[in-house]
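A single protein chain has been omitted; all remaining protein chains appear in their positions.
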Amino acid sequence: MAEHQEHADDHGQAFYVKIWAILLVLLIVSILGPILAPHMEIGFLKAWMITLMTAFGIAVVKAYLVAANFMHLNIEKRYITYLLTTMLMLMLLFFAGVAPDVMRHEGQNWENVAAEAEIERALKAEGAAAAHGEDPSAGH
Amino acid sequence: MAEAGTVDTHDAPAHDAEHGHHEQSFLSKYIFSTDHKIIAMQYMFTGIVMALIGGYMSYAFRMQLAFPGESVPGYGVVSQGEYNSLVTNHGTIMIFWVAMPMLIAAFGNYLIPLMIGADDMVFPRINRLSYQIFLISAIILIVSFFVPGGGFGGAWTSYPPLSANAEYNLTPYGATFWLVAVALEFVAFLLGGINFITTLMNSRAPGMRMHDIPMVLWMIIIASILFMASVGPLIAGAVMLFMDQVVGTGFFDPDRGGDPVLWQHLFWFFGHPEVYVVLLPAMGIVAEIICTFARKKLFNYKLILYTAFATGIISFFVWAHHQFVAGIDPRMANVFTITTLIISIPIAEMLFLYIATLYGGSIRLTTPMLWALSFIAEFLIGGITGIFLGASGSDIYFHDTYFVLAHFHYTFFPIAIIGFFAGITYWFPKMFGRMMNDSLGKIHFWGTIIAFNFIFIPLFILGAAGQHRRIYNFQNFPDLAGMQDLRVIATSALLVMLVFQAIFLFNFVYSLFKGKPAGKNPWKANTLEWTADSPPPHGNWPELPNCYRGPYEYSVPGREDDYWPQDVPPDTAPAE
Amino acid sequence: MSTMTRPIATTRSATGIPTGKLAVWWVIGSEIVIFGGLLASYVMFRLGHPEWAEYASHTNTWFGGANTFVLLTSSLFAVLAHHAAEHGDGKTAAKWLLGTCAGGLVFLCIKAVEWTGEIQHGYTITANGFWSFYYTAAGIHALHVIAGCIIMLIIAKQAWKGQELQRVELIGIYWHFVDIVWIFLFPLLYIAK
Partner (left out) sequence: MTQGIYDFIKSIFAPLGEYLIGSAVPVGSSFAGDIDALIALVAVFVGFWALLAYAAFFFLIFRFRARDGQRAQYVTGEEKDLKRWITYPHAAIILCDLVIVFMAIMVWYNIKQRLPEADSTVRIVAQQWAWNFVHPGPDNELDTDDDINTFNELHVQEGTTYHYELISKDVLHDFSVPVFRLKQDAIPGRVMKGWFRPTKAGAYDIQCAEMCGIGHGIMGARIIVETPEEHAAWMSQGSAGKLASR
């Protein structure tokens, strides 16, 4: 808490407003990302990569800015950061353990035929709807 | 203090030194109290009531297995649906409403403030709220037996689509009530866990360093952290399953793009750490008792602590060993076999260290010590039989047989029942100010332990012979129709064990009123709770103690007494 | 509420972090795994089902963007409330907290309008897996917003009287966490199409 006091002066109101302004700029970039991305393809940089960066890369930056400056994690005791990162790591672990069964639809000696059928049905419906200018995902 | 110099300090402590001395009504003293000791009692008595309900259920379905189709005295004929409902709720109750409240909540609430020299938990009202939510969850669960369609019968793992769809489980209300009760119980323990962790981290007595904290508190805290870190996905899963049941979404419905395997992962990602959530507090209780009655320092405190941490961390990497043949990709099974066998290393080491603590001791076989030693003896069997199930190859055969059932009863019975009896016989003098009767305690001990082994060793044999779980009548399977003798032995032993519990209940009530007054420190133990009055008043001590040394300084050479309480300043004789 | 005397235990601080703040961090730790489990499940389905991209294209980025703006701004108000409370100015802190609360309400109103429109177009929670996750994840998040607003009103009332000023920071930390969850929900549900 002692160091808290020292840093308090750096974190005047103007500082918080500045962070907020940066966050807003980032927000605008992330909204415009998918719209502008098709026009920005340069070489190996494909549109989906740009969208991915503007969407999730910026989300991480925004989350960092809020956590560090608004939640004051940057001047909090270190192990709070460790605690929160550990929880995030556990979720990565969960994802890594579960994705081979749930995200993939085919593996060694098993096949998720229901999911494959559902994908095929839905994509076909989308194609048909695109041809007729209708909306396939609603109301079934 | 560390927070000096900031504006956001708490109220100064000085003015509330004389709180809690005015007369209180019965309601505010025992029902809506915020005192951690009263809340611990509430958890304990709720746990005992739920244990009796769970025991009654086991009586009903064991009788059905031994004498299929016959009317069970005190229950009636057990139908198929009722049988499923009984085993499902027996499992759920014994884990969520007996093991957790008795080991973590009751002993945690009682011991944490007393052992760290504080006057209460840091958030007394959240503590009370946690119990109230827990009580509501227990009531919802009991109500679920009486709703139309009967109680939920889809096993305590409640795999969808069976649990998600009333067309399949035929218990439209029972399944939802069950799910809501379990989810509420999680919320109660999240609140309780945050309270435990914060109290231990922040409110230790002056002078109490990390390695002066009694082992049982470390274990309860590690358990709380494990619970908190693992239960999140299952709470999310419970919401998803609830939506599937009530709103009609298809998260786990394969026909609508969902995936039933996802629930298995969500459940076991919590379900496996949960085993250690209840195991570690019991291990901690045993550590306290062994040290006190062997008059010995714990054998390598730091190593035990590290093995506990290691166990906690590794327990997050093993969950899918419950699903080897349940539809996961077979390649993943290899990964989880390796991690599962790795986790056997710290647990085995911890047991070795406990056994090594006996070396050079002066062992008195009092009732709590008998319970603590029997914990080690029985849990060892539970531990080693786990290797058969963690090794993927042999799990193909043993999965979902009575071998599994006997295995986890050899872990959960020591944890929940032996751990509880060890703790209650040890801390009863502190809780109620009177000693329990030692002879009755020993009769109860031997009756329970011997009967327990006679219940589950036959079940190991049945499991090795290929008998599967959750089947209400084995006469339907020609290969299993024999061996009925073993089932009858197990059931008879269960009856004996249940009867012996009456001795405990009698001893408990009798000692409550007629027991020998205990005094402050009947066992001549070191930890801080023994320096308070028995039972401790509201606020625990007139003046909160300081801590000067580790909790296990027994038989220190050159001292007259063979114990050295934590609050006695150095170089003075211990005050009696 | 503040009539109850606080145990001495609550005022100790062996870690150097005030007890209330430490507890809030642990609450957030446990919330991370709740949202983490849900979102990890969502991401798995999303990556495994190419057809969900089409479903997701029916979400309205402008509503989502507006809500992000509202929450970011309310977060600014929360941190300004904390700033005022740090300087012992309970009345200003209470005002900023009310502003934060208003932000939460605007957020919920925008959500209500957005959801009404979507449901009228047939995108109900049972339409398909994407919409189930959409409503469940955003719904749990909205419950957190509602809970935060209620607690914030209580704390604002106390702060107005100059009591329990340390709580202003605690509710602020919680509110920023709710904000961060939305920062991730926004690209997951609205932008990735």
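Brief remarks follow.
Per-chain numbering from 1; labels A, B and C assigned in written order.
Convention: a contact is a pair of C-beta atoms (placed from the backbone, for glycine too) under 8 Å apart; a residue touches a chain by one contact, two chains touch by 3 or more.
This is a predicted model, so every value here is computed, not measured.
Taking the complete complex into account, the chain left out of view touches A, B. Residue B:155 is the one among B:155, B:187 or B:457 that touches the chain not shown. Here one chain is not drawn; of B:147, B:355 or B:489, the residue touching it is B:355. Within the set B:236, B:298, B:415 or B:490, the residue that contacts the chain not displayed is B:298. Residue-wise, the contact with the chain that is not shown comes from B:254, picked out of B:108, B:124, B:254 or B:545. By the touch definition given at the top, chain B reaches the unshown chain through residues 80-81, 83-84, 153-155, 157, 159-162, 165, 168-170, 254-255, 259-261, 294-303, 324-327, 330-331, 333-334, 337-338, 341-342, 344-345, 348-349, 351-353, 355-365, 373, 376-377, 380-381, 384-385, 387-388, 391-394, 396-401, 461, 464-466, 468-473, 476-480, 554-557, 562. Although one chain is not shown, part of chain A still touches it, namely residues 108-115.
Rule of thumb we're sticking to: only the chains that are shown with their structure count from here on.
Set against one another, A-B and A-C show the most C-beta pairs in contact at A-C.
Per-chain CA centroids place chain B at a distance of 34 Å from chain C. If you average the CA atoms of chain A and of chain B, the two centres end up 39 Å from each other.
Contacts with at least two other chains are made by residues 1, 87, 90-91, 94, 98, 102, 104, 115, 118 of chain A. In chain C, the residues that reach two or more other chains under the touch definition are 15-18, 26, 29-30, 32-33, 36-37, 40-41, 44-45, 49, 86, 128. Within the complex, the chain B residues that touch chain A are 2-6, 229-230, 232-233, 254-257, 259, 261-262, 265, 269, 316-317, 319-320, 327-332.
Looking at the complex, you find that chain A touches chain C at residues 1, 8, 11-13, 16-17, 19-20, 23-24, 27, 30-31, 33-34, 51-52, 54-56, 58-59, 62-63, 66-67, 69-72, 76-77, 80, 83-84, 87-88, 90-91, 94-95, 98-99, 102-105, 115, 118-119, 122-123, 126, 135-140. Partner chain C is touched in their complex by these residues of chain B: 1-3, 6-13, 15-17, 19, 34, 113, 118-125, 190, 193-195, 197-199, 201-204, 208, 228-237, 239-240, 243, 247-251, 256-259, 262, 266, 269, 539, 544.
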